[in-house]
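After the structure tokens below, expect a handful of questions from me.
Only one protein chain is missing; all other protein chains are in place.
Up next is chain A:
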């Protein structure tokens, strides 16, 4: 009688261990708490394991939309000091049957972000060996930002060139008008001082080729 009772009590965990150790439907999980959190790292103990089992049960519930998954359905074995272990998921209807690997993988991928947040870890520090992480979508822009900066710069430069060219053109036109104006004044009106030298009033002066040596300035 006693043996029968003992067997009844001890059998499920033993069977569970066998299910976990021998199965091919299990995944190895590895946590790197110290690497992720440094001084704020928490210790890995039974309660944390309890949390892990409950988040996985939650992931299975979310994926299959069956409210029957429980902590007892998540079996864990092969604990190491690294903080890594193997887990398998049993079906809630039949505790001896395991949920196939692909289903577990899909469930984990769907809720990975929630599982990570529960442990304050990331895809790099909470690894499910065999389940690649889904990487964040890259940011897409309607107009790439570099084009915007390019547009601003080339607009500014184009304005600068136009301004320079305009000023050159208007300077030339002014010089041409001044030459034409001097020709008229010499013929007709008398200048204020009445001397011919006043026609040299333009600030550019007249270029005298006899004095072509341009050393108006002394050396450095």
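Please note the rule applied: a contact is a pair of C-beta atoms (placed from the backbone, for glycine too) under 8 Å apart; a residue touches a chain by one contact, two chains touch by 3 or more; residues count from 1.
What we mean here is this: contacts and distances are computed from a predicted model.
Undergrad: There's a gap in the complex where one chain should be. From "Transporter", "V-type proton ATPase subunit F", "Dynein regulatory complex protein 1" or "Trafficking protein particle complex subunit", what does UniProt name that chain?
TA: Checked against "Transporter", "V-type proton ATPase subunit F", "Dynein regulatory complex protein 1" or "Trafficking protein particle complex subunit": the hidden chain maps to "Transporter".
Undergrad: Where the complex has a chain not shown, which of A:6, A:72 or A:158 is the residue touching it?
TA: A:158
Undergrad: What residue numbers in chain A mark contact with the hidden partner chain?
TA: So the residues of chain A touching the unseen chain are 30, 32-35, 80-84, 132, 134-139, 145-147, 149-150, 153-154, 157-158, 160-161, 164-165, 168, 207, 209, 212-220.
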